[in-house]
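To start, the structure itself, in structure tokens.
Only a single protein chain was left out; the remaining protein chains are all shown in position.
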Amino acid sequence: MALLEVKDVSSGYGYGPDILNRVSLSVESGTAYCIIGPNGAGKSTLLKTVAGLLQPRRGEILFDGQPIGGMRPDLVLATGICYVPQDRSLFPEMTVRENLIMGGFLERDRAVLSDRMEQVFEMFPVLADRASQHAVTMSGGEQQMLALGRALMIQPRVMMIDEPSLGLAPQVADQIFDIIRRLGELQITLLLVEQNVVRGLAATDWSFLLDLGVLRLEAPSDEILDDPRIRELYLGRQLAGSHPPTDQGEES
Amino acid sequence: MTHTIQVVILGLLLGGVYALMASGLTLMFGVMRIVNLAHGAFIVVAAYMAYLLFQGPGWDPFLSLVVIMPAMFLLGVLIYRFLFPPIESSPRFGEMTVLLTFAVALIVEGLLGFFFTGTFRTTDPPYSTEAILIGDLFIPKAQLYASITSLVLLAGLGAFLRLTRTGYAVRATMQNRTAAQIVGVNVRGVSTLSFGIGMALAGASGSLISFLFPFFPNSHWRWIAILLSLIVLGGLGSIKGAVIGALLLAVTAALISDQFGPTWSPMTFFGALFLILLIRPRGLFGQETRV
Partner (left out) sequence: MTKLEKVDPAGTPTRPTKEAASSRGGYLVVIIVTLFLVLLPLARPLIGQPYNYVLQIGMVGLMWVALASSWNLIGGFTGYISLGHNVFYGIGGYASGLILLYFGLSPLLTFPIAGLIAVVFGFVVGLVTLRTRGPAFIISTIALLLMVGLLFDNWEFAGGSNGLSLPLPPFPLETVKVPFYYAMLVIAIGSVYLGYRVAHSKFGLALRAIAQDETKAEVAGIDTRRMKIAAFSISAFFIAAAGAVWGYSLTYLRPTIFFTIAIAAEMVLMAIIGGRGTVSGPVVGAILLVALNEISVSQFGSNELNIVVTGVMLLVVLMFFPLGVVGTLRERGHLPSFLDWD
């Protein structure tokens, strides 16, 4: 049985239109996935819907066979799925240490918490150095590490990371992706949204291609780029088999 | 010189009570982005409760605190649950809270007027006319006790926020609601709790007001205008800002009212509001952009 199943889910923001359009996919335990697609495809929306920040308007979401669609975000976290948003969503007026403590909010055992914090500091020595520094004063890369470290405090089974390399310089992004690869080695199931396709695919096993709220394609990460349909998609043409464009050119 | 010190002391004492009143208001904004225009009205409700308990069973307003605070807390939980979740996802949430609480304030004022009429009321426990003399300084007992109580309650609030797990959750929600959700804070529960606490603080304030100022149903507009000016000055959502702003403005108002007459006291608050909007719209300790 798949660890996480999204079945026929549609969702959107406020009273606006559906951004996700009846998407179905499944996620196996211990695998790293990448979600790629153009802007506005619904990638972040998908993660947010699974995380409970958005209510699905139709369809269901199952984790370990249990329905979690429409659950409150804190209850979703309790099942073991954690979400690292695009803007990192740190607590600006709290220190690194306090942010990490908040990451472990659901864990009530102090001893366990401090153990975990040690582990996070081992994994991210930079954070150990800046433990008493306010989150908002750190660089982009450090903030991203804090966001990841914070997520690890709860020892999640699934980590959904939204555009980890956003706004980061290439070397820093490389560092982050190294870390992400190591996360995969820890048997954490990863669901990555990444605009930088090459990086995203290199770090994952399987990929989903989302476009206009619909799942267009899924394939192993190292094969998906070879698929001819990808080129058509990114060049804006219709994903309609091998029909050559007509003279009237009904372009999107 | 002694006279000035006297005025400053009176200002500080009053400022303590204003700080208590404003803290609940700014807490509600900080956690839930709710501008509660009915806060003043509920302070007056609590004042009437203290009045009834004083007139009836003869309870001292400080004793009434023990009953009024929990009662107001429960009232707050009920009101929050009923009014706010339906509009949570509205794109115009901010102004909706203003209009909603405006409507509530009107309803409360009307009901108070209906039951109690427009007569000015006050409780007059014995200490409301007594004072302590320290050298040349004349310290009214009522203001002193009220101020100490406010301090204790504010310290309690601070301790709650800084030292308890739930307090952390509240602070986290104030700083970044989404982040709080994704680390496992039940923000709906935190919001309800915070609204209840805000109301409880309003309840305590009302009890104290009952013997500090004569009040009638329409009084709340004057209070809410002053309190809102205060929290804008201190920075919307900042409790620290509310306390400091309250003390600063109360002292200034006392000095001004001493020089120019008591009618200019409320003007100090309004004037300060426009000044801060001119110079630093986010207030003393407000955040530049609310994340």
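To keep things simple, chains are lettered A and B as they appear, and every chain counts its residues starting from 1.
Throughout what follows, contacts are C-beta pairs under 8 Å (C-beta built on N, C-alpha and C of every residue); 3 or more make two chains touch, one makes a residue touch a chain.
Treat the numbers as computed from the prediction; the structure is a model and nothing was measured.
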{"item": "Visible chains that the absent chain touches, using the contact criterion stated earlier", "value": "B"}
{"item": "Touching the absent chain when the full complex is considered, from B:G24, B:P217 or B:G234", "value": "B:P217"}
{"item": "Interface residues of subunit B (partner: the chain not displayed)", "value": "29, 35, 37, 83, 86-87, 92, 94-96, 98-100, 102-114, 118, 217, 221-222, 224-225, 228-229, 232, 236, 263, 266-267, 269-271, 273-274, 277-278, 281"}
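Keep in mind that, in the parts below, only the chains that are shown with their structure count from here on.
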{"item": "Computed distance of Cα centres, subunit B from subunit A, in Å", "value": "42"}
{"item": "Subunit A residues touching subunit B - in the complex, by the definition given at the top", "value": "14-15, 51-53, 72-74, 77-78, 82-85, 89-94, 101-103, 105-106, 150, 154"}
{"item": "Touching residues on subunit B, where the partner in the complex is subunit A", "value": "89-91, 165, 168-169, 171-172, 175-176, 178-188, 287, 291"}
